[in-house]
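What follows is chain A.
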Amino acid sequence: MTNSMNSVKARWAAQMRGMFPDARLKKDRGTEMTYEILPRDLHQILAYLKNSGWRQLSMITGVDWIEEGQFELVYNLFDWEQGLRVLLSIRIGRDKPQVLTITNIYAGAQYYEREIHEFFGIEFIGNEDALKSLFLERWDALPPLRKDFDSRAYSDKKYVKRFYDPVYGPQGGAPFERS
Partner candidate 1 sequence: MIAYQSIGTALGMALFAWLMQTGLSGVDRKITARIQKRRGPVWYQNFRDVFKLLNKRSVTHGWIFDLGLLIALAGAIGTAMFMPMAGIIPLQGYDNFFMITYLAALGVFGRALSAGASGNPLAAIGVMRGLTQNIGYKLPYMVLVIVLINYYKTSSISGIAALQQVQGWSVLKMPLGVLVAFISLHGMLGKKPFDTYLAPSEVASGPMVEFGGKYLGLLNIAHEIAVFVEISLFVNLFLGGGATLAEFLLKYMAVYLLSSCLGAVMGRLRVEQVVRFYYKVPIGLTILQVLLFTLLYGGVS
Partner candidate 2 sequence: MMNLNPVLTIALPLILAFTKIMYRRIANLFLIVGSLINIFVVMFLKEGQYLMGGYRPPFGIILQVDTYALYSLLVLNVLFAALMLLVTKKAENLTSSSLIALAALNGLILTGDLFNLFVFLEIATIAALILVSSIKKYHQAFNYMVAGAIGSTFYLLGLGLLYKQYGTLNMARMHELMAASPSGSAVAVILIFIGLAVEIKLMPFSSWAAGVLKNADEWIGPMIGAIYGGVMMIVVGRLFTDIFVMDAKVRLMLSLLTLITLVGGEAAAFQSRKVREVLLYSGVAQAGLEALLILNGYPAIGFILVLSNMTAKYVMFLLAGYMAEEAGGDDFDRLTGVFRSNPVHGFAFTVAGLSLAGLPLFFGFIVKLNLLYNLMLSHSYWLPALILSASLVEGIYMLRMILGLWRLPEGHRGGLQVRILGSSHRRKYAVYTISMVLSLALILFGLAPDNALSIARRARGADTDGKPLVLITMKGGIGQ
Partner candidate 3 sequence: MPKKQLPSRFYPVKHEMQTVEAPAEKISPQQRAETWEKIAQYFRANSLWMLNYCTGCCAIELPLVMTSRFDMERLGMMPMATPRQADILLVTGYASLKTLRRLIYTYEQMGTPKYVVAFGPCAVNGGIYHDAYAVLNRLDLYLPVDLYIAGCMPKPEAVMSGFMKLIELIESGKATGWKDYEQRYEWYKKNQLEAVGEVFIHDEFHE
């Protein structure tokens, strides 16, 4: 971290605090800063960040805090000129998770939102393309990455397992012998 970066970052962080007082800086790892923000001013911050250099939305990740009954969405932005990365994380309720789409700010978000909808079931209002399935073909159960989805049970139900007689040690034939 060159000192010129420090001064730029410091100046920027001060501006950020000034404009969005309730954006709490949760973690600062030098070139990467994580902010926790409220869902309602997500769009303002994103627009502000885009103008001040964060052109790339690297990804949107979802986290399922089942104990607190909340979903966390982390927007990962990267600024090529200064080499700074900003992560904005918002928390939304788990029962009817709805977020406004950000495709009007970052067009690339369309497929991220679609994936998150497929794996978490979070609905993105305004991006009807997100309702379609993306990777999983013919998926017929709960969105798989939610904590309340039991992957092992699904696997046992759907894909037949191989059962062995619980006899250990070298036996006559190999567990599988065709004829």
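How were these picked? Simply put, all candidates are chains of the complex that A comes from, given by their letters.
Observations on the structure shown:
In this section, a contact is a pair of C-beta atoms (placed from the backbone, for glycine too) under 8 Å apart; a residue touches a chain by one contact, two chains touch by 3 or more; residues count from 1.
The structure displayed is predicted, hence computed values, not measured ones.
When you check 1, 2 or 3 against chain A in this complex, the one that touches it is 3. On the side of chain A, the complex with candidate 3 involves touching residues 132-133, 135-138, 140-141, 144, 149, 151-152, 154-155, 158-163, 165-166, 176, 178-179.
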